[in-house]
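One structure follows; several queries about it will come next.
With one protein chain withheld, the remaining protein chains of the complex are depicted in position.
This part shows chain A:
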Amino acid sequence: MSEKEIDDVTGVATTGHEWDGIKELNNPLPRWWVWTFYATIVWAFAYTIAYPAWPLISSATGGMLGYSSRQEVRAALDAAEASKADYVTAVAVASVDDILIDDALRTFATAAGAAAYKVNCVQCHGSGATGSAGYPSLNDDSWLWGGKPEDIRLTIAHGIRFVGDDMTRLSEMPAFADILSETEIGELAGHVASMSATPSTGAGADLYAANCAACHGDAGEGMVELGVPNLADAIWLYGASKEEIAAQIRAPRHGVMPAWQDRLGETTVKELAVYVHSLGGGQ
């Protein structure tokens, strides 16, 4: 580019580039623009001195202002904790029943309980609390250990058959494989399967009265104090078919639920109880 080409119309020098006959004028940038550009450079240097920026081998320069993203996160978390501190304190001192009748407190506890549920409970009871074979649904109104708010709280706090918690819920059904013959187990299972509709009579009913009524009740109504399931309702933890019932008579399976009080603390357990109670089946 030895010679400057001057554009006829504007009297401005061109850059010498040409695209399909169009030439670019070599106008200078507006001055305010140039100065803004210089200012950004100054800003960039100042910024890298003030804030953590330059990567070193195992860390980075710390900056002059003592800024740390971890600190910011911690501060934000602390602020979030502080903002709900009033509610948390109120939940901590109130009983589950009291929480349920206080609109604001119940709304808070339900939301907190829902969050805790999603972290700790969905693995067994499912994301919609519908349970599955061996894991009770928490939506329905059939409760092995009681569906009152306080019952639910106790179950969550101390677990079911959980070794390591003295107050855990305990009960065990004997295995009838050694006591009854295979035929008797079949007859008994047939009777139990009929109990939720029209109870049968005959050998199965006699076997039931002799072996089962002591715990499950004459009409199969169960016993909440000992976690004995109701056999006359529509809900079956291990299946409603005769075969599944027979298997349960032969060698009962017993679910185990951990105690959560030590892990989550009293407050969270209360919140969970409120949430579970609000799922619709609470008594």
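Please note the rule applied: a residue touches a chain if its C-beta (ideal position, glycine included) is under 8 Å from a C-beta of that chain, and two chains touch if they have at least 3 such contacts; residues count from 1.
Quick note on the criterion: contacts and distances are computed from a predicted model.
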item	value
Absent chain [UniProt protein name; select from "Cytochrome c oxidase accessory protein CcoG", "Protein translocase subunit SecD", "Membrane protein" or "Branched-chain amino acid ABC transporter permease"]	"Cytochrome c oxidase accessory protein CcoG"
Option touching the unshown chain, where A:D8, A:D103 or A:D178 are the choices	A:D103
Of A:T155, A:S194 or A:N230, the residue in touch with the unshown chain	A:N230
Among A:N139, A:S171 or A:S200, the residue in touch with the chain that has been omitted	A:N139
Missing-partner contacts on chain A, residue numbers	10-12, 27, 30, 100-101, 103, 106, 110, 127-130, 137, 139-142, 196, 230, 233-235, 278, 280-281
